[in-house]
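For this depiction, one protein chain was excluded, whereas all remaining protein chains were kept in their positions.
For subunit A:
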């Protein structure tokens, strides 16, 4: 057993109102630079919908993630090593800029410099890539709140598996928001696909990063990530991705997306896992067993043997203690209400989701029934195939039983707490039906409904004794003043600067007008 710690996240989808604050603050922090105008490390999609980039979940097309070969061994879906090296010159699975969207800006100067006249000056959208006039026809959240859904949303790959009749009805029936960041997988396909070895998973906290000095622009990570959360910076020709805000995590602070989340739906905490067990778990035959296989890889931090093994692996005592208080562990393992996104990709993702009850509640209300009556909801969960099948396609490789179990538990919790607070009664039927004790039920309620900052984010800071090494690493961003012109001619204008040690690095500050 090799115990490693992973910083993981859970998002409670019932609380997401689709305000995009996470996306905007993330963009302001990480991708407000040239070359990544079209990149959203955090984006919020409306489901059903094709998502960002378009139809990224269609692995028949993009060949992301892993599959089992004929002999039952794990293999990247894009093919073996030799095959992929042969496609270095032109990657057949790489999304085009148009699969994301063409970023636009405006010629704002026209507003200021237009001569006085009877008419208000008008500005046109300009491509942020070419500077030419363009029509804005798509964006990272084009389908917000099912906008244009009748036209586009039938392209959602998750609907392909559902019956025709169901597909025609979905947009009248339900919708929910799905915020997405990099999954920081235990078995990351992007890392496995990187020919240069520039991508890596940090042993200390499991964060998956791109070494900008070693990336050679072979772009295999972009196509191999089934969540399409690695992007090409089209100016530098290098890969960039969500960093899980590692400088903040090292300081014991939550990511920017979590910190600024209006609905307070994100939880961050540690998971201890057995690194030696990951490959076997990712290689189980039936995709529906992947969820349980991944749960078996997670280790119980309260188990003294696990704690001893963690110490032996060099995990500090305060980290083990933080793992015991981890909200992520509680939601995924103790209450078992959090589920991974698309476990069938076999990457063992580490950003999990509490599936939303709202589609079911919407359906109950839509059918004219009372959504406050737990019986109606229980019946709806078992009877309504549409939302359940769809959610199962996202979170449990199509196993509706798993999603139904979680939704039952969530609605049982609501009913239990309503009876407790309004009627002052303890419903033993509801406790029995979920197999929880009264204390557990209240603890889960507290974590889901009222948890404060310190309970939602249990992040042990990186160790002070590592500070020297951390500072050395952070030097990648610290440029001398404005950095000068960098190496004129090697890089596009204004993109790079000189570091204090004379080496060239990416300038991490804005160098131009705003982009939309």
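Please note the rule applied: a residue touches a chain if its C-beta (ideal position, glycine included) is under 8 Å from a C-beta of that chain, and two chains touch if they have at least 3 such contacts; residues count from 1.
Just so we're on the same page, contacts and distances are computed from a predicted model.
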In UniProt, out of "NADH-quinone oxidoreductase subunit J", "Nucleoside-binding protein", "Recombinase A" or "Nitrate reductase-like protein NarX", the chain dropped from the view is recorded as "Nitrate reductase-like protein NarX"
Where A:94, A:369, A:419 or A:451 are the choices, the one touching the absent chain is A:94
Among listed residues A:105, A:236 or A:434, the absent chain is touched only by A:236
Residue positions on subunit A contacting the omitted chain are 81-82, 85, 88-92, 94-97, 129-132, 187-188, 191-192, 194-197, 199-204, 212-219, 222, 232, 234-238, 311-314, 316, 462-463, 465-470, 473, 487, 489-492, 496, 502-506
